[in-house]
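My structure is below; once you've seen it, I'll send some questions.
A single protein chain has been omitted; all remaining protein chains appear in their positions.
Coming up: subunit A.
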Amino acid sequence: MGNASSMLTQYDIEEVQEHCNYLFSQQEIVSLYARFCQLDRSAKGFISEDEFLSIPEFSLNPLSKRLLRMVDGLNFKDFVAFLSTFSAKASLRQKIELIFKVYDIDGKGKITFKDLLEVLQDLTGSFMSEEQREQVVTKVLEEAGYTMDCAFSLEDFIQIIDHPGLKMEVEVPID
């Protein structure tokens, strides 16, 4: 399974690199291709939900369902584009945009109280009851000066979340 680069030509690599705005080096793209082929066992050209879930670490992640909706059925170019947000070279704005998209999974363009509740539910599971969750979110929103029926746009969201300590990086192993 090792000779992935023989199936990926130099043109392909450059095309993919352009598509992800040069956030990955060519070597990283080759590694990612090997990984893509490893996950896409039936060589369909995209990774199905089932194949993502066969990674135990991924399926145990609380936000796996939301992420699956975003990565299901991506071809390799889009797969790399998705992962490029996690590159060290990606801008903070791009990373926050991804977080926004995870909250706003149905693509309304705004994050509502309901979205916040749902993500909190994914993260806490049965540790907190529905009421406790509502209480927490309401209280926190109040403290920050928002009401329950607020809706955050991307710009609001960036303003809230942006802080110097925000890091969301993944390293691609190059063998």
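In this section, a residue touches a chain if its C-beta (ideal position, glycine included) is under 8 Å from a C-beta of that chain, and two chains touch if they have at least 3 such contacts; residues count from 1.
Just so we're on the same page, contacts and distances are computed from a predicted model.
Asker: Please identify the absent chain by the protein name in its UniProt record; candidates are "Phospholipid/glycerol acyltransferase domain-containing protein", "Bardet-Biedl syndrome 1 protein isoform X3", "TPR-like protein" or "BHLH domain-containing protein".
Answerer: This omitted chain is identified in its UniProt record as "Phospholipid/glycerol acyltransferase domain-containing protein".
Asker: Which of these, A:T9, A:Q27 or A:S59, touches the one chain of the complex that we don't see?
Answerer: A:S59
Asker: Since one chain has been left out of the picture, which residues of subunit A touch it in the full complex?
Answerer: Against the left-out chain, subunit A lists 1-3, 32, 35, 38-39, 52-64, 67, 71, 83, 86, 95, 98-99, 102-103, 116, 119-120, 123-128, 132, 135-137, 139-141, 143-144, 146, 157, 160-161, 163, 166-173.
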